[in-house]
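Removed: one protein chain of the complex. Kept in place: all other protein chains.
For subunit A:
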Amino acid sequence: MRFEGLWFRYGRRADWTLQAVDASVEPGQTVVVLGRNGAGKSTLLQLAAGVLRPSRGAVRDRPPVVGWVPERFPADQPFTAGDYLHRMALVRGHDPSQADEWIERLLLADHTGTRLSDLSKGTAQKVGLAQALIARPGLLILDEPWEGLDAVARTLIPGIVAEVTAAGGMVLLSDHRGETARIPGAIHWQVADATLAPAPPPPAPARDEVVIEVAVRRADADEAVVRLRAQGHAVLGVREAGR
């Protein structure tokens, strides 16, 4: 897929959100789009998805099946989560049961009877993820996919990305939280001042730790050490209280 001389602005008198973007994505590649809030990451992703139409230039060789996960899932709809996903499978020309696989995998089974407007933000986001994956997209576009997701759901995303790219698909995702360290082999683009440039991968976050002193009953000491270590904390030492 190629971006050829892409320019975009949200109105004739508006400033350019993106200028002269030339870039390409190869099959099997994952691209992480970096940039501060409002830099134009979402705009670039929506141009890639075909949701927005470039003011100038074109997106060429876009795969026929595109899955787009918007930054915020539109939950203001009178459907339950299950009904919505089954209907979206039908809209995509698939059997409604195709949605069930993703309902299972994204741990949505307990929420299928809940109205979209009553879902928590993270669960609604998972519904947004599921609707994009039903059709087995050749291009998956994830706009801030980690936003609002719980710890378990976060761990699912790298696997899903790997599945799409392993099947020869492409993945474009934006991230301003530095979570992309979880996605190995991704290339990085930086959007700044309305232009796009390749970027080095962001450095892994430095270990940022504090030391907390905790007093524990002597009888519970062994158990506390084991439990803290199991939670990933480093136990620096054990000493008598009051010294």
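Just so it is clear, contacts are C-beta pairs under 8 Å (C-beta built on N, C-alpha and C of every residue); 3 or more make two chains touch, one makes a residue touch a chain; residues count from 1.
The criterion applied here is as follows: contacts and distances are computed from a predicted model.
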item	value
Chain excluded from display, named as in UniProt, from "SHS2 domain-containing protein", "Integral membrane protein", "Heme exporter protein C" or "Electron transfer flavoprotein subunit beta"	"Integral membrane protein"
Per the touch definition above, residue among A:Met88, A:Leu142 or A:Ala186 touching the missing chain	A:Met88
Contact residue for the chain not shown (choose from A:Gln77, A:Ser97, A:Ser120 or A:Thr155)	A:Gln77
Contact residue for the chain not shown (choose from A:Val66, A:Leu129 or A:Val191)	A:Val66
Those residues of subunit A which, in the complete complex, touch the missing chain	46, 49-53, 66-68, 70, 72-74, 76-79, 87-88, 90-93, 131, 135
